[in-house]
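One protein chain omitted, others in place.
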Amino acid sequence: MKQEFQKIINKIETLKTNLYNKDFLLTWEKNLDELKEILLVAEALKHLRDNNISTKCFESGLAVSQFRDQSTRTRFSFASASNLLGLEVQDLDEEKSQIAHGETVRETSNMISFLTDIIGIRDDMYLGAGNTYMREVGKALDNGFNEGVLPQRPGIVNLQCDIDHPTQSMADLLHLKKHFGSLENLKGKRIAMTWAYSPSYGKPLSVPQGIIGLMTRFGMDVQLAYPEGYDLIQEVIEIASKNAIENGGKFGVSHSMTDAFRNADIVYPKSWAPFKVMEERTKLLKNKDISGLKKLEEKCLLQNANFKDWECTEEKMKLTKNGEALYMHCLPADISGVSCKEGEVQESVFEKYRIQTYLEAGYKPYIIAAMMLTNRFENSAKVLDRMFKRNISRETFKVF
Amino acid sequence: MKQEFQKIINKIETLKTNLYNKDFLLTWEKNLDELKEILLVAEALKHLRDNNISTKCFESGLAVSQFRDQSTRTRFSFASASNLLGLEVQDLDEEKSQIAHGETVRETSNMISFLTDIIGIRDDMYLGAGNTYMREVGKALDNGFNEGVLPQRPGIVNLQCDIDHPTQSMADLLHLKKHFGSLENLKGKRIAMTWAYSPSYGKPLSVPQGIIGLMTRFGMDVQLAYPEGYDLIQEVIEIASKNAIENGGKFGVSHSMTDAFRNADIVYPKSWAPFKVMEERTKLLKNKDISGLKKLEEKCLLQNANFKDWECTEEKMKLTKNGEALYMHCLPADISGVSCKEGEVQESVFEKYRIQTYLEAGYKPYIIAAMMLTNRFENSAKVLDRMFKRNISRETFKVF
Partner (left out) sequence: MKQEFQKIINKIETLKTNLYNKDFLLTWEKNLDELKEILLVAEALKHLRDNNISTKCFESGLAVSQFRDQSTRTRFSFASASNLLGLEVQDLDEEKSQIAHGETVRETSNMISFLTDIIGIRDDMYLGAGNTYMREVGKALDNGFNEGVLPQRPGIVNLQCDIDHPTQSMADLLHLKKHFGSLENLKGKRIAMTWAYSPSYGKPLSVPQGIIGLMTRFGMDVQLAYPEGYDLIQEVIEIASKNAIENGGKFGVSHSMTDAFRNADIVYPKSWAPFKVMEERTKLLKNKDISGLKKLEEKCLLQNANFKDWECTEEKMKLTKNGEALYMHCLPADISGVSCKEGEVQESVFEKYRIQTYLEAGYKPYIIAAMMLTNRFENSAKVLDRMFKRNISRETFKVF
């Protein structure tokens, strides 16, 4: 273990990064070295935890989680990451709190931050609102810190917004790095990020947007495919195109799942709602127009039903590179005949890659922890080195 | 304190047990030595805590609690046990999470376990479902661990299911051991586990089942009594009979509270729903048949009302050994004239034994902690010995 760990530390030390005290909101706001540092720190932490070596670097402190949407895995990933570093989670549950009662973001952001190191926010319901909200929180924290209200300026980690889902896409990237051996090996690899049919509606756009915005940074051949009308946010499409050009990769958009799968090394079939539907839905949600929402849902489900053939089947998998592309999903997947009648993926395909998707998900706690650690400590290599050298057993008595 | 503590350690070392990495789901799946080890470890931990000596053996890690039913005392017992050992509780609250949205048990079990040491589950609502569910979780964790998804295979502690309530019955057993001086002293002691009237319905069978399944292991004379029709699960009755034969005890079933109380050393009067009602209720719950449930409740409450004389009164207590049997209850009890008009126990009887029932409940956090500790550490005697010898004050500054 020692040599492998040392190699990670050495690599981190070669990087030119500036993550300290910077919020992690969008992957495309970070330079390549910064993304690499997150991956390496996550790997190092996983290394230590897998060997039951303590990774605590906070003696006390709070990590506030704010979820505006239901969540099992992100909630547990955040709690795991906090515990890994020694922070205690405190949920800002809006049903329990007074936020809905007219408090301003500015005020609440300060009120929850007197002893807080990290705030994790998931806000993906309203198009044009989630990421904006996180920046408002950030400004309020800057103000509070500058005015002496807060002894430290807590860092913000985006746990999913309307634009990006950086903890997911970075966990996905780490999975790919591990699966293919290195980031270098990803160059030229084709990933098909495609829409897939689901009997639900209103799924956020942040996963496909996160994937095309990130994977184009690493020289991959990113093929986005969706039925006509299921557009993503235009700005993210432009970012992906620009990324591909600048990083020696490719970015294509088509309306054929079959074409996207052809010769793909990786497939990522996943349902999402059309941008325009999300826009309309946001308006209706803001107006609390229940009957309008009901009608929109019906319309949207009817529209979805035209594209039931957008299913990841064994047959379609045969089109991929040697018929053996890596299947990815952020989970939970809509599995035909299991979680729904007809869905995103055929049962046999999912079953074949089930463990792979679990491994993929397993990187998320470490990615979040890496974002926390790099936000709070200026020199992550030094911190990791100390963790390794002090060598405290996580299970205190296993050492005897 | 030192000698008493050393005696506990010495006793543990004589036992032949295999609790390490094994789930604790039913007491009758454990051998006698294993049950004794749980009791001894619980006693040792209580000893340390009562003297403000630290019992932490985890430097970090999560203890996930999953409650499918309301609960104050079990929730607090689990949280206390986790804190005692150094684990942080993370609730898997199904209202907050996506479990209800079609996720499979298999997947969720892995998703919550990446950094988890213990999962505590309470699932007592559906007959034939609770214990089965725990085993499904266990299989999913085995699979995840074997496939390299999980760095450790979290242990499962049954916090109450449809069949058994091992943390309750083991806490009750520890209370009896302390009250009568030793496990040896329990031999031949008569315990009356009887039904009692309550104006509510649908109370689980797991407490009486747990008691008859456990106390028959220790040579006790276990007398189960209930009105005709209020049967328990047949398999558990058979286990209790078999236990009594194998361990030199007795097991009798009658339909008279008075007969059961006669000459009893211990009485445990507690309401439960008839097995058949629970079966019907399970069907109705699964079908979400609200009006059917309403009708069943009415029918059941009417039926209950025939047995209002199944109350633990001062008069009935006079029938017990010297009129001084130990009254037990898992709490909260339905106290006549206090928490309901007519209930399980007369106010004066409850008041006399109130503190005893609190002491009984007070063992639960330590029983849960003992189940956790023996699951995660191969040699509990060594762990306890180290805790004692390192002698860290729980309140850091009390040492000065």
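Every chain is named by a letter (A and B) in the order it is written, and numbering of its residues begins at 1.
Keep this in mind: a residue touches a chain if its C-beta (ideal position, glycine included) is under 8 Å from a C-beta of that chain, and two chains touch if they have at least 3 such contacts.
Since the model is a prediction, treat every value here as computed from it, not as a measurement.
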Touch with the omitted chain, as defined above, among B:Met1, B:Ala305 or B:Ile392: B:Ile392
Residue touching the undisplayed chain, where the options are A:Leu35, A:Cys57 or A:Met317: A:Cys57
Contact partner of the left-out chain, one of A:Asn21, A:Asn52, A:Gln90 or A:Ser393: A:Gln90
Residue of B:Arg49, B:Lys187, B:Lys283 or B:Arg386 touching the missing chain in the full complex: B:Arg49
Absent chain, residues of chain B that touch it: 49-50, 54-56, 67, 70-73, 75-77, 79-80, 83-84, 86, 88-89, 331-332, 334, 338-340, 355, 358-359, 361-362, 365, 392-398, 400
Interface with the unshown chain - residue positions in chain A: 56-62, 64, 86, 88, 90, 92, 96-99, 101-104, 107-108, 110-112, 114-116, 144, 147-151, 376-377, 382-383, 386
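Methods note: only the chains that are shown with their structure count from here on.
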Where chain A and chain B are represented by their mean Cα positions, the distance between them in whole Å: 40
